[in-house]
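One structure is given here, and the rest of the page talks about it.
One chain of protein is taken out of this complex; the other chains stay put.
Up next, chain A:
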Amino acid sequence: MTTFLWIIVVLISLSILGFVYRLVKGPSTPDRVIALDAIGVGLITLIGLISILFDTVFFLEVILLLAVLSFIGTVAFSKFTEKGEIIQRDRNS
């Protein structure tokens, strides 16, 4: 069981490495944003696996937080790439 989990950890780490490659290389900004989002998902999985391996429940909060942040981050990036700013403000008012 433990060996199996470790193998998955390694596989997911490798996939994160792949995402990092996309992050570095990625010809356009959306590529990088998606890579970052995927890294976030990968991290969530990793932390879940590690929690099982370490036999602890303290990291479950981190998983939740990471999911929220990953979502917010991706949305913010998307908005940024689309409109050029994250929080719109009408300065004329």
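Following the convention adopted for this analysis, a residue touches a chain if its C-beta (ideal position, glycine included) is under 8 Å from a C-beta of that chain, and two chains touch if they have at least 3 such contacts; residues count from 1.
Everything that follows uses one rule, which is that contacts and distances are computed from a predicted model.
With the options "Tyrosinase", "Pyruvate dehydrogenase E1 component subunit alpha", "Type I-C CRISPR-associated protein Cas7/Csd2" or "Na+/H+ antiporter subunit A" in hand, the undepicted chain maps to the protein name "Na+/H+ antiporter subunit A" (source: UniProt). Touching residues on chain A toward the chain that is not drawn are 6, 9-10, 13-14, 16-17, 20, 23-24, 26, 29, 32-33, 36, 39-40, 43, 46-47, 50, 54, 56, 58-59, 61-62, 65-66, 69, 72-73, 76-77, 80, 84-87.
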